[in-house]
Structures are given as structure tokens and as C-alpha cells.
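One protein chain omitted, others in place.
On to chain A.
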Amino acid sequence: MIKYGFLVMGAPYSSPAPHSALRFAHAVLARGHQIAGVFFYHDGVHNASSLMTPPQDELNLREAWTELNQQHAVQLDVCIAAALRRGLMSESEAQRHGRQAFNIALPFELTGLGQLLELQQRTDRLITFA
């Protein structure tokens, strides 16, 4: 069994990276491997937006990530610095910065880059999707 970590840096619906990451995730899980966590960085942070609303006949990528978390306990971490500068924040960050809305909620968690390095430390392979 191989323990994987993912670094996702491509934006949803602009880059094929999120789709590739999800397909790869399901492929390795089906073969009995493990995914310890996904770290969203660079434009990949947009994957976490709870306001993401594609047409109904298209895959909602945020929901696909949420499903991965719920069914396989895959941790979903979002870089806080990359998220804030792109207008993504949790309720507590919205309060801290005096914003009237927020668009990051569980199971996505805002965290620092240290979490990416920690993910790389505790996995056999860190795969980048950019």
C-alpha cells in the first residue's frame, strides 16, 4: 500500500488539474492505496469555494472533493494566504477582515503552508496537479 498526498494548484473549470486529481484519487483508492490529504495552493484554492455553482449537468468539483473526504477520510487543506488574496475565506476569517460573506466551510480547512510540508513528510508520494 502506498500513502499518497496531493498538491492541487489548478483552478476548477479552467485547468484539467482538479479533474485529473480526482480521477487519480479514485484509481489509487480502488487499488487499495491510501490518500492522506489534499493541499490546495495557487489557483487550486478555488476548488474549495462553497459558492461554486456549475450548471446542473456538470460535475460540481467542490462536491466531488467533499465526497472524497466523506467516503475516504481524505483531509482537505487550503492555503490561507493563497485563498485570502483570491477572495476565498472562512466565516472566522471574514469576521477578522470585516468581510460580509464567506465561501470556505468544512470539510475544507484553511491552513498554512507548513501543512503542505507536513503532508509531504508523512506520505510516500506527493503528486502535484497543476
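Structure notes:
Everything that follows uses one rule, which is that a contact is a pair of C-beta atoms (placed from the backbone, for glycine too) under 8 Å apart; a residue touches a chain by one contact, two chains touch by 3 or more; residues count from 1.
What we mean here is this: contacts and distances are computed from a predicted model.
Per the UniProt record, the absent chain's protein name among "Circularly permuted type 2 ATP-grasp protein", "Protein tusC-like protein", "ABC transporter ATP-binding protein" or "Susd and RagB outer membrane lipoprotein" is "Protein tusC-like protein". Within the set A:Ala17, A:Ala48 or A:Ala82, the residue that contacts the chain not displayed is A:Ala82.
By the touch criterion stated above, the residues of chain A touching the omitted chain are 7, 41-42, 81-82, 112-114, 116-117, 120, 126, 128, 130.
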